[in-house]
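Every protein chain but one is kept in place in this view of the complex.
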Amino acid sequence: MRRTPAELVGAEPGPAHHIEFDGRPVPALPGQSIAAALWADGVLAWRTTRVGGRPRGVFCGIGACFDCLATVDGRPNQRTCLLPAEPGTTVTTQEGNGRADLAV
Amino acid sequence: MPTSPSEPVEAPQSARYDLAVVGAGPAGLAAAVTAADLGLRCVLLDGGRDTGGQYYRHPAPGLGAARPDRLHHGWSVYTGLADRLAAHERAERVRFRGGHQVWALERTADGFAVHVTRGPEAADRTTVPARSVLLATGAYERQLPFPGWTLPGVVTAGGAQAMLKAGLVLPGRRIVVAGSGPLLLAAASSLVTAGAEVPAVVEATDYLGYARRPGVLAAVPAKLVEGAGHGGVLLRHGVRLRPRSAVVEAHGTERVTAVTVARLDAEWRPVPGTERRIDCDAVAVGHGLLPQIDLATELGAATRTAPDGAVGLRVDARLRTTVPGLWSAGETNGVGGADLAIVEGELAAHAVADRVPKPALLRRRTRLRKFAELMAAAHRPGPGWTGWLRPDTDVCRCEEVPVARIREAVDELGAGDPRTVKLLTRAGMGWCQGRMCGPAVACLAGPGEPGPDRRPLACPVPLSQLAAGPSGEG
Partner (left out) sequence: MLKTQRPPLDVVVVGAGVVGAACAYYAARAGLTVAVVDRGPVAGGTTGAGEGNLLVSDKEPGPELDLALLSTRLWRELAERFGAAMEYEPKGGVVVSATAAGQDALRAFAAGQAAVGVTAEEVPAERLRDLEPHLAPGLAGGFHYPQDAQVQPALAAAHLLREARRMGAELITGETVTAVLRGPDGAVRGVRTDRRRLDAPAVVNAAGTWGGELARLAGAHLPVMPRRGFVLVTEPLPRIVRHKVYAADYVADVASGSAGLQTSAVVEGTPGGPVLIGASRERVGFDRTLSQEALRRLAAQAAALFPVLADVTVMRTYRGFRPYLPDHLPAIGEDPRVPGLHHACGHEGAGIGLAPATGLLISEQLTGKRPELDLAPFRADRFPADTGTDA
């Protein structure tokens, strides 16, 4: 069994809570970003692109590339690598520009 | 004139700071605490919640990490700076403002208005008045596209490190590290230490560039020790270093499942017949760093091109940019690492306070800058990298612009420079504003060193905040 990042830094996190991702609960540790919680759950993609409908998730991890956008608590285009995973945060896979409801 | 160190900075909303430091990484932190030591009323702004920037990125308190130092080289340097900052904050000599993303600097009659959008969700805006501004906005990674690089599981080397350092997570179990530059060894070393398997570190150069100037290397033994440290870790974990090679394709449909690695010639052209497949569930890739200088170039600050083609700010020996009142320290002046950033932060603070720094500090900067130039020269991308592209490879990730469309713009529509390619193809017009595809687009647009990118808004700003107009600091 290999070591985990948490073991490496001797982490004793506060109690885990849950966020909701596409309708199912995903555990999150206090202080983790939404993207980190999703990675920890084995999820790598939470957006599909506007043109090709391709899956995307974290690329740069520091807020520069905007690939990790998702709809968070109903607001589209949120950078999940920056947003903390708060208890009860609702994350939805974002399709395209995430604002299809505005189309006329 | 600077106020005395004992005078608190708690001030009415309209009061100016002597100095606004933009970016709380190594350079900005060092600058802010030094400026406060020297009596300046200082505000330290950063888009992130905490200080540290990308280099000293660390777990949030809630994760209860007892040994964050195990993910960092030189962690005690950071804690030293952070302790000094905390002391200055308690004495109200410095304010740290996290979650403050600066999107524009505006010159005013008596200094600058620093326009900020706040919080990770850009919830509201504020405007910070300051007599002088010190730019310490660091760098972001240079990317070169390859077939499959948009697959989930392909992340930047710095991104893999950032997610690990801050969130204690990994993108997969078996991670190929690829690209070029010293960050690769650091990233691979962190990943294996944290439990990942790294089947290969794929480096496009052969590192011979370093050997040509041994005198410069010998002058900075700390760099050798750091490099040797990463090398030792990788050796212990049986990580294979593949020099003069590149990941020329990532395979998979919904996520990456393998990569093809090929040997490169001296020009970075893939050598046919040398391809080999490596199974993996993640790839961490990067080709060095690019200075983040939008705030300064928008004000017309002069730039210079480093030996690796990266455009940084031109500063004088006192770290002044060509814009009066605007200083710059660290990676913004050309990528050179945390040690150099700290030295430059201290030097710039002295210059802003009109104090003479210790000569040793100046000598150290000269030495580290020389080393940085050497590293840059060694890792300059060779022109042959475009040989691994295919017509349908997306170059611009945001707008999904493939190689073929860019070539059409160049070959048939008369585009010969990055700006025209952008106008004709939308490459670089998406959310990231060309930060990911810029170097590749410039390369495909034709020969010639492109000038600095122009981004009047250094980050996206909610329309409602533009409409609201400037406001005092809240």
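Here the chain labels run A and B in written order, and each chain numbers its own residues starting at 1.
Criterion: a contact is a pair of C-beta atoms (placed from the backbone, for glycine too) under 8 Å apart; a residue touches a chain by one contact, two chains touch by 3 or more.
What you are looking at is a predicted structure, and each value in this text was computed from that prediction instead of being measured.
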Item to check | Contact partner of the left-out chain, one of B:R49, B:R70, B:R97 or B:R419 | outcome: B:R419
Checklist entry - Which chain A residues touch the hidden chain? => result 50, 77, 96-97, 99-100, 102-104
Item to check | Where the unshown chain meets chain B, residue by residue | outcome: 104, 106-107, 113, 115, 122, 298, 300, 399, 409, 412-417, 419-420, 423-424, 426, 429-431, 433, 455-457, 460-464, 466-470
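Rule of thumb we're sticking to: only the chains that are shown with their structure count from here on.
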Checklist entry - What whole-number Å value describes the gap between the mean CA coordinates of chain A and chain B? => result 23
Next on the checklist: Which stretch or stretches of chain B touch chain A in the complex?
Outcome noted: 47-49, 54, 59-68, 70-71, 120-121, 140-141, 150, 152-156, 158-164, 166-171, 193-197, 254-255, 397-400, 430-432, 435-436
Checklist outcome for this item: chain B partner, complex, touching residues on chain A are 2-14, 29-33, 35-37, 39-40, 44-45, 49-52, 54-67, 69, 75, 77-79, 81-84
